[in-house]
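Quick one: structure below, then a few questions.
With one protein chain held back, the other chains of the complex are shown just where they sit.
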Amino acid sequence: MALGALLVMGLGTAQADTLPDTAERVQQSVVGIATFKPTRSPRADYMGTGFVVGDGRLVVTNFHVIPESLDTERRERLVVISGHGRDTEIHHAEVVAQSVDHDLALLRISAPSLPALRLGSSDAVRIGEELAFTGYPIGMILGLYPATHRASVAARTPMVIPARSSSELDERRIRALRNNPPMVFQLDATAYPGNSGSPVYRKDSGAVVGVVNQVFVQGGREAAVSQPSGISYAIPSDRIRPLLDEYHANGN
Amino acid sequence: MALGALLVMGLGTAQADTLPDTAERVQQSVVGIATFKPTRSPRADYMGTGFVVGDGRLVVTNFHVIPESLDTERRERLVVISGHGRDTEIHHAEVVAQSVDHDLALLRISAPSLPALRLGSSDAVRIGEELAFTGYPIGMILGLYPATHRASVAARTPMVIPARSSSELDERRIRALRNNPPMVFQLDATAYPGNSGSPVYRKDSGAVVGVVNQVFVQGGREAAVSQPSGISYAIPSDRIRPLLDEYHANGN
Partner (left out) sequence: MALGALLVMGLGTAQADTLPDTAERVQQSVVGIATFKPTRSPRADYMGTGFVVGDGRLVVTNFHVIPESLDTERRERLVVISGHGRDTEIHHAEVVAQSVDHDLALLRISAPSLPALRLGSSDAVRIGEELAFTGYPIGMILGLYPATHRASVAARTPMVIPARSSSELDERRIRALRNNPPMVFQLDATAYPGNSGSPVYRKDSGAVVGVVNQVFVQGGREAAVSQPSGISYAIPSDRIRPLLDEYHANGN
């Protein structure tokens, strides 16, 4: 009897491709990162993708997605856009922690809270595993339509420092990073400009194990996902925890 | 006993990748769409892909694949090419129904009838599902060699009207389509020029759920699959039924 039940469960798992169910859930937690300026048309200028973590009011994205400065005189603000299709909602956001070295930023949005994704262990990811990522590869011209892609882990390789980060780092830090670069995932997948900040997750559990941040282009790698190619990179999700710790250490 | 049989069946399904068997069957129904001109060299000018449905003498392809006009004075004709390798057969074809809005055309070929594909429900397709498509991505330079690709469904997005269709539509119709565009499948797959009109089908049953018609290129989408990229689009197969109904309503 117990064996029978186990087998039926096992078969269910084996036969069903779990990605459609997982993608449906994950989509609820994927947001657009944009700047909002009341005097501009269109008012929202889309920068990349992000995803909700923790208490539902924290959003992870890439450091290079965040604009260097805002036109505060004309009330330009950093915003997070949630929702689907033409039914979207705009949330004011502020950067509460960041890691220039690992191209990550943690934002806090105004209430209400959104459904959060769970962080998995990026250490446990193996070469050849098939993962998935969800984001806004080609912006939001006709509305917010998240796209879900499969991505096989091709390799663990040393990270190349994004240009946007280089300008924030002093000579010594750059040298240190070049001598001992953080390792990133090389993905067998085509990512597009808007995919920067997309969560890379397990197809069965939806646990986040990485954050899409770069794409390979002939002659080098690009910080932003500026030119599509068959090779993309992702920051391991274990690099997100220090940002959450920093945020909580600040009495939040 | 019954349980044992069920389990063995289940295991068979789970272990075997069903695409090789399905692709072998589907290939028999995939054809090339071309114009044929006795005075030209080569005489066949290849326009895209199509697939056989219904009674075996009906072929579905994209509206934009069909040439706007034929050089009838020099006996240029629309043809469908079936077969494999260098062993091919040419069938005269005529357009019997079309939908400019949904970039679809239904052709009728002269006898004999070819093996037909079954139309599935495109409504039941889920984001993240892995499908397949078969067609002639890079033409038929060395013979007719259909290529089968896997394609994960990345999103359902609003369709952009192909240029070829725009010229056929009046202002009011274009405005209506812009305000309420038909939804199409965004596929995580690289399609090439010749793939326009390729059937997108389920890996297990071979039931057709879409028709490849567009590819994303930087700066916009192109009606023809003119430049390869990692993002392709497909018309949901439910849009084919009205064309079949129209054809049958005409006393066929």
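Note that the chains take the letters A and B in the order they are written out, and that residue 1 is the start of every chain.
To be clear about the criterion, a residue touches a chain if its C-beta (ideal position, glycine included) is under 8 Å from a C-beta of that chain, and two chains touch if they have at least 3 such contacts.
In this text the structure is predicted, and so the values were computed from the model without any measurement.
Remark: the omitted chain is touched by one listed residue; of A:L70, A:V96 or A:A154 this is A:A154.
Of the listed positions B:G32, B:G48, B:G120 or B:P137, the one in contact with the omitted chain in the full complex is B:P137. Taking the complete complex into account, A:E129 is the one of A:D45, A:E129 or A:E246 that touches the chain left out. Contact with the undisplayed chain is limited, among B:M47, B:I81, B:L117 or B:A147, to B:A147.
Think of the hidden chain as still there; on subunit A it touches residues 3, 7, 10-11, 13-15, 126-130, 152-158, 181, 186, 188, 190, 216, 218, 229-231.
Taking the complete complex into account, residues 4, 7, 11, 14-15, 17, 19-20, 22-24, 27, 132, 137-138, 142-143, 145-150, 189-190, 192, 228, 230 of subunit B touch the chain not shown.
Here is the rule we use: only the chains that are shown with their structure count from here on.
The distance from the centre of subunit A to the centre of subunit B, with each centre set as the mean of the Cα atoms, comes to 34 Å.
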